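Left out: one protein chain. Kept in place: all the others.
Letters are used for the chains, namely A and B, taken in the order the chains are written, and counting of residues starts over at 1 for each.
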């Protein structure tokens, strides 16, 4: 009974909360992934 | 010594002192007697000048930070470099004092962190605004901190902060896009209360686009002021680049305003709001569109073509005023338009006083920072180091 969602509002509350967490994850992983993507370049340029 | 004191107590500083003293009294009244005692806010008009000016205009006019840093660091306009620090400084101060001003407006100011740490109402656009603004204040603080670190001679911390420039700039643009637009989106939920000429499902887009105009205009406008008052603090690079920055930003603002004008027209067409143009609100709308969108756009264009800094500066004043007019219209003038005149809101003198107090605090802090820290000039030890 508790788990049922009856209103669009509650549904959005639920999904947006997850989305916000994922947004944080995305922002952090962008930095890491870009580092990975350009990792070799940087090294070649430096030495 | 007495000579120095005389110098310090010139008209400008006396005025500042009076405003600050008055502001403290109002602050006391506000927190001792409650919001009702100092403001004209009521149950029909829960948001007034503190939201319409301090928050809406404050955030928009602090957009110079992301606009300048993005054009310099992301879009490779290196000749804007000397404009970045002043813009970041203003933006940081702007946002910081937006938060300070918000404390006056909130019923439970000490619960301001609640939406972030205690009970997240993620369906609210205000949550989005709150989250972004709090993150962006932090981002701006780090972006601004090298100036303080250089002043204090903290080389290591300064270098760490400078290394973060790129991710912080990107983060700044992402956060700005989101909360500038979300400020407009705040009103999406109240289609019945906002006049149809201003209400649009594209309000977030309008707010975001106009924030770019606000940012560029503010950088130019502020440059004018700083040149008058703080010329002595500027180094050669800054002075040399300043005109280029003004013309470059003027060009950008002019074209963005043109685009903004068109999307507003499209919106009126799509919602078929033409019939409202003949009403009183239509007149206000037309004044906004022609006097504060097309006119500054055109003036900017003339200024750029004629290489006339004066015209550009006049246009920037109009651009800044235009943002204020638009935000006032959305949040106050056209809001609750269906209520009878007797139930409409007009700010009380004390509300105006507190807003003036906050603006004075910003200016005073800006002067404190720029007369000490390397903002308008490069620190000799760190020349070319960034």
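Points worth noting:
Definition applied: contacts are C-beta pairs under 8 Å (C-beta built on N, C-alpha and C of every residue); 3 or more make two chains touch, one makes a residue touch a chain.
Assume contacts and distances are computed from a predicted model.
One chain of this complex is left out of the view, and of "ABC transporter ATP-binding protein", "4Fe-4S ferredoxin-type domain-containing protein", "Simple sugar transport system permease protein" or "Probable chemoreceptor glutamine deamidase CheD", the protein name its UniProt record gives is "4Fe-4S ferredoxin-type domain-containing protein". The chain that is not displayed touches the following shown chains in the complete assembly: A, B.
Note that of B:94, B:146 or B:204, the residue touching the chain absent from this view is B:204.
Listed residues B:49, B:67, B:162 or B:178: the one in touch with the omitted chain is B:178. Residues 31-37, 39, 41-44, 46-47, 70, 73-76, 105-109, 111-112, 114-115, 118-121, 123-128, 130, 166, 170, 173-174, 177-178, 181-182, 185-193, 201, 204, 338 of chain B touch the missing chain (whole complex, contact as defined above). Even with one chain removed from view, chain A keeps its contact list with that chain: residues 3-16, 18-19, 22-23, 26-27, 30, 34.
Assume only the chains that are shown with their structure count from here on.
Averaging C-alpha coordinates per chain places the centre of chain A 29 Å away from that of chain B. Partner chain A is touched in their complex by these residues of chain B: 120-123, 131, 167, 171, 174. On chain A, the positions that touch chain B within their shared complex are 9, 12-13, 16-17, 19-20, 27, 31.
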